Structure formats: C-alpha cells, structure tokens
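The structure appears right after this line, and notes come after that.
Left out: one protein chain. Kept in place: all the others.
Let's look at subunit A:
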Amino acid sequence: MTALLEVDDLKVAYGNIQAVKGITFTVHTGQVVTLIGTNGAGKTTTLRTISGLLTPQSGTITFDGQPLTKTPAHHIVARGLAHSPEGRRIFPRLTVAENLQLGAFLRKNPTEINKDTERAYELFPILGERRKQAAGTLSGGEQQMLAMGRALMSRPKLLMLDEPSMGLSPIMMQKIMETIAELKSTGTTILLVEQNAQAALSLADYGHVMEIGTIVLSGTGDHLLHNESVRKAYLGED
C-alpha cells in the first residue's frame, strides 16, 4: 500500500539556522500520525514546509503519489491537504461563518459547502451559536474549534493540526482531543503535532519523537507511550 504523504530526507533552514535536518516519515490513509517533541524541535517548520509556506533546502514531499515540493502554498489545499496552523490563526475581524466559508474558498458547489458548514456546526455546536460573531471575540478553545472546522471545510484527504491544545484549559483540551478521536473514527487521516505527548500518543496509530530537527524515535502510539525515555523526557516522569 502506498502512503498518502511521504516525507523523505527533508531539510529546512531559516537563513543559516537549520531547523529540520533530514527527516523521513509517512502517513497512510486512515491513520493518525503524530509528531511530538519540545519547542524548537522543528515540528511546526515541518508542517509549514509541507504546506508550501516554507521552501525546503532539500528532500522530497510526495502527496497522493505526486510531488508537492515547488507547489505554491495556495495550490496545496486544492490537492487535498488542509493545515490548521499553530496559534489557530483564525481571521479575527471576519465572522465565524465567513471563516468557515474561506476554508472552502476553492470549492464551487454552494449546496455542498452549505452541507459541510452545517456539519461543522454539528461537530462544534458553539460555532453555530456564534456564526455571526467576529471570530476574534471567541475564546481560545472556540477559536481552535473554528480553525479545525475551517480546515475541514476543504474536505481534505489529510488534515494537519499544529498544536491544537496549545494554551487551552484542561477541559477544553480534553474536548479538542475528543473531537480529534471522533474525526479519526470517521476515517479522517490526520498528521498531529503536539506538545501534549500523552494525549497525542494515546490517539495516534504511529508517532515520531523530534529533537532539534531530527526524528530520534518512532513507533506505534502505544509503544512510545510505554517507552521509558519518552516517559522521562515528555511525560514528566522520573
């Protein structure tokens, strides 16, 4: 079986500083794959490079059998890859409904778009209640829901979520993680970047531990969850 996303020996630098130093991993259809690691490990850089916002130094990214490197960022979403960025990055002065519509910017069929908007409101009822509100007035957790809902509006083959739990209260974090589990159960393929390793690994089929630009450890979610060095470094155990 061929992978949906194949990242091969990817290297990315900001000027002289090499942020990603040659990483290789794959995501198969239906899987949830997570990249965990501390701040500065290169996780966000990896996602931003896959999305075309950053240009890699070398290495290849193949999506759905086609090379993705050199595709401009605004063509990536049309290929079936949606990216919910770090820090949520909702459009603060547009309404909730307008943010969702922008998620479907390249889609043409209004009936289908409306159907998916309603589905987003079912998944996140609070967004439905606040559809006419400026997105900047939402709470952090609600903004995260909006960012995820917006990414789903493109009907992606692969959903990339960058730090969905960042800065959220424990209750809200749990709610977001439950939603990701729900998306997984409906067959959505997800590449999840998280600092909350415990939550991410419990969800993921497969995980990779990143440290200063390289993958230092890979394995099934379960395996990593019980790995001693992972427990020490990321799960706060002695």
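One rule holds for everything that comes next: a contact is a pair of C-beta atoms (placed from the backbone, for glycine too) under 8 Å apart; a residue touches a chain by one contact, two chains touch by 3 or more; residues count from 1.
Simple rule for what comes next: contacts and distances are computed from a predicted model.
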> One chain isn't displayed here; going by UniProt, is it "Urease accessory protein (UreF)", "ABC transporter permease", "Cytochrome P450" or "Lactate utilization protein A"?
Replying inline: "ABC transporter permease"
> Which residue, A:Gly30, A:Pro67, A:Pro92 or A:Pro125, contacts the hidden chain when the whole complex is considered?
Replying inline: A:Pro92
>> Among A:Thr34, A:Ser51 or A:Thr188, exactly one should touch the missing chain; which is it?
In response: A:Ser51
>> For review purposes, identify every residue of subunit A that touches the missing chain, sorted by number.
In response: 51-53, 72-78, 82-83, 85, 87-94, 98, 101-103, 105-106, 136, 140, 143, 150, 154
